[in-house]
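Attaching a single structure in structure tokens format; questions to follow.
Here the complex is missing one protein chain, while the rest keep their positions.
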Amino acid sequence: MSDPTAVASKPHGAHEAHGAHEAYHEELGFWRKYVFSVDHKVIGIQYAVTGLLFLLFGFSLMMLMRWQLAYPGQAVGWLGKLLGDNRMPGGVMLPEFYNELGAMHGTIMVFLGVVPLAVGGFGNFVLPLQIGAPDMAFPKINMMSYQCYFLGGVTMLGSFFIPAGGAAQSGWTSYPPLANIAGSGQTWWLIGMIFLITSSLLGSINFIVTTIQLRAPGLTFMRFPIFVWAQFVTSFLLLLAFPPLEAAGVLQLMDRVAGSSFFMPSGLVVSGQVAANAGGGNPLLWQHLFWFLAHPEVYVLILPGMGIVAEVIANNTRKPLWGYRSMVYALGFLGFMSFIVWAHHMFMTGMGTVMSTFFQTTTMIISIPSVVILTALILSLWGGSIRFTTPMLFALGFLPMFGIGGLTGLPLGLSVTDIPLHDTYYVIGHFHYVVAPGTLFALMAGIYYWYPKATGRMMNDFLGKLHFWGSFVFMNVLFMPMFFLGLAGVSRRLYDGGASYQFAQPALHYNVISSWGAWMLAVAQIPFIINFFMSLKTGRKVGANPWDATTLEWAAPSPPPHGNFEHPPEVYRGPYEYSVPGRQTDFQPQFERA
Amino acid sequence: MTDWMNLPTLATKHGAAIDTMNGVIHILMAILFVGWGAFFVYTLFRFRKSAHPVADHHGVTSHTSTYLEIGVAVAEAVLLFGFSVPLWIKWVDKPPAVGEALTVQVTGEQFAWNIHYPGPDGKFGRQSTDKIDMQTNPLGLDRSDPDAKDDVITLNQLHLPVNKPVIVRLRSKDVIHGFNVPEFRVKQDAVPGLTIPIWFTPTITTEEMRQKTGNPEFTYEIACAQLCGLGHYRMRGFVTVESQEEFTKWFDSEEAKAAEEGSDAWSN
Partner (left out) sequence: MEIPWTVEAREDTGLNNGKIGIWLFLASEVMLFGALFASYILLRVGASEWPRGHTILNVPLATFNTIVLITSSVTMVMAWASLMRRKFGVFRVYQAITVLLGGVFLVVKYFEYSAKFHHGLLPHTSNFIAIYFTLTGLHMIHVIGGMAVNAYLWGPGAKLYKTNPEWFTNRVENAGLFWHFVDLVWIFLFPTLYLL
């Protein structure tokens, strides 16, 4: 289905030197160029940098908490002065403040850190390039999407400074009735969430339309790079899973602001006072609506990561991905299944046999496509000529880390073994292995891999490797002990890390190890931050295709000009034609005619 | 099989099966991970650029991995239908007859556990929110109700006879709490508006446990598992498992106390 109009475009090799071509570039002032830009690349970078800063912020919150967890009640004078007496009087953290930090860490990491970086950042910057599009289908909507995200972020941050009790304190899950009777920070949280939901709706519509409509001639779906497939599936998850949370948010807002009792059963007695509301509501309704979003959401956290890892592995093994088709089907199946497993977060809410059997079964089924994808990625290494570049190291690190996180999902997915493990640090360990050394590593791989495309310069390789090994070691020092804490029965969300419980005493030292892991992990990020900014100036200048890669983004100059390609590219073959027997170069780009 | 997991010392009948299953799963996970990991590391070593400068366009051609994946699926199916579902049915659908079990009502509130025994008549007295008094009557028990006369209410003190099934009827006054006794392998959210029954059979008395663990202060603890506010971390109850005789003795003394309080409780 090649498009006749584009046949004219001359095939153009990967090694041509490129300066930024001004071909499509109309001159814009600073504001329209960098702040209110409608260029998908600028928006992508805005998303990515904001996301990274939020990751750093969410991390900092957690480093505070980790002190309280490792050394409960020990004062840190200067922090007390810094954060004020309503948070850390005399340098000792208040339980309210701990809960605040916990809830906001979760919210920020998921909704303001990883998703904006993975979908908003990489999706916006890479996806249109990888499908040979001049921009997103709706550039203005794209800009609005970022602005809604920004407003959501501001709302969330602002809530920390509310005099009446500060930010939300009921966990990122905001279970009512607790969230209903909580301080006004919860209202801000709900409003912030509505901004973020709007943002991702606008974004996901844009991604889907762009992918379907703006594909370069010759780029059939089965010639998509895995990353495009991942973003495509992810967008559907965002599009269809977020509205129910929006509904839930509206209902909780009504409960809090208008005094309805959707989530408030009759006869509540809060600290001796009979609750004023009419009652007749159902607290579990919230949990169903929340997890109907939040489970697909966790796959939103992982799929783009898997996509990035696939790209990097194909490029650094210099061979095609093994089982491309099975991966594509697995991604689609994963996306579909993720809508019918949500209640595996609710096994302990008093679930009957029928329901628990159904959700255990779907949960076991959904683990299979993940196994398929992981297996395909690992088998892709076999027979390769593996280069251990920085992006490759992070991509390789992802595999076993996601393996640990995924495997520990299995005992949680069976309602019976979930009894002792539910709401313990085992759960915390499980999902941090998938999101932190899992997704975060994948995102880091993506940053090192596409940085030259975005800036025209390489990141420093030595600092990169330093960053990887530091992160790899300390991520494990940080999260591995959580499994032992969890098996010992220590609950999550405990202000003192379990110190008040006798049965927890033998396990408490794990808290200390874990905390030092976290702080050392922060140190390990320093080379990255230096590298990230320094390379803008000092990084080695590169051409269009520094990695000798095959996918379309490498046909555009680095950095690509407004409008991306000098000649509308055309696609002649699948995404990973590396080491094709009988060719002089070991890679054959999609955009090369012969 | 589960020693290496350092689980809290097991102290109920149904718990053994849970632990076994947990052990089996973790061993299976370990096998998978080590298998995959070994292959992974070996591949990285064997196909590094210096050792294998030219990549092979086709890579793996065998179908072994497919069989492996089917293997994983089968293993999961076995765990699911062989262990998990039957155990869940046993735990949820087959509670002991009220006759041979002791029934207790446990009501969570920020941040304490109210324990309510029906007494010899086996009937829980009427409760009404307007009778609630934080100090003297946290559950709002209506002492004028004949069923309530022999009821016993304690704060954070759950006494249980050993080797006798217990049915705990879980409730909450305010927000969601999590009833959780690690040694019992029991965990269940207490959801306001619902009364959720769970049951188990303690097999080891606190005394025996003290010898077993070599910890003279040992007590079973109820550790709230669900975030319920700023006091969540200290919402701690205590369970004493004792012989039937000790239990009866304790219960009678509590009842005596209740009688006195009761007398002035219904004068107002």
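Descriptive notes on the structure:
Letters A and B mark the chains in the order given here, with residues in each chain numbered from 1 onward.
By our rule, a contact is a pair of C-beta atoms (placed from the backbone, for glycine too) under 8 Å apart; a residue touches a chain by one contact, two chains touch by 3 or more.
Quick caveat: nothing in here was measured; it's all calculated off a predicted structure.
Note that the undisplayed chain, when the full complex is considered, contacts A.
When the full complex is taken into account, the listed residue touching the unshown chain is A:247, out of A:247, A:274, A:355 or A:529.
The missing chain, though absent from the display, is touched by one residue of A:162, A:214, A:542 or A:580; that residue is A:214. Check A:199, A:260 or A:590 against the missing chain and you find that the one touching it is A:260.
Of the candidate positions A:277, A:491 or A:535, contact with the hidden chain is made by A:277. Counting the whole complex, the residues of chain A in touch with the unshown chain are 1, 3, 24, 134-135, 137-139, 201, 204-206, 208-209, 212-214, 239-244, 246-248, 250-251, 254, 258-262, 266, 276-278, 280-282, 285, 288-289, 292, 562-563.
Following the convention adopted for this analysis, only the chains that are shown with their structure count from here on.
A straight line joining the Cα centres of chain A and chain B is 33 Å long. Chain A meets chain B in the complex at residues 94-96, 99, 169-171, 175, 177-178, 181, 265-272, 274, 281-284, 317-320, 322, 348-353, 356-357, 360-361, 364, 367-368, 371-372, 374-375, 378-388, 396, 399-400, 403-404, 407-408, 410-411, 414-417, 419-424, 484, 487-489, 491, 493-496, 498, 500-503, 506-507, 578-581, 586.
Taken together, the chain B residues at the contact with chain A in this complex read 5-8, 17-18, 21-22, 25-26, 29, 32-33, 36-37, 39-40, 43-44, 47-49, 52-60, 65, 68-69, 72-73, 76-77, 79-80, 83-85, 87-89, 91-93, 109-110, 129-130, 132-134, 140, 173-176, 178, 180, 182-183, 185-189, 191-194, 196, 215, 217-219, 221, 223-234, 236.
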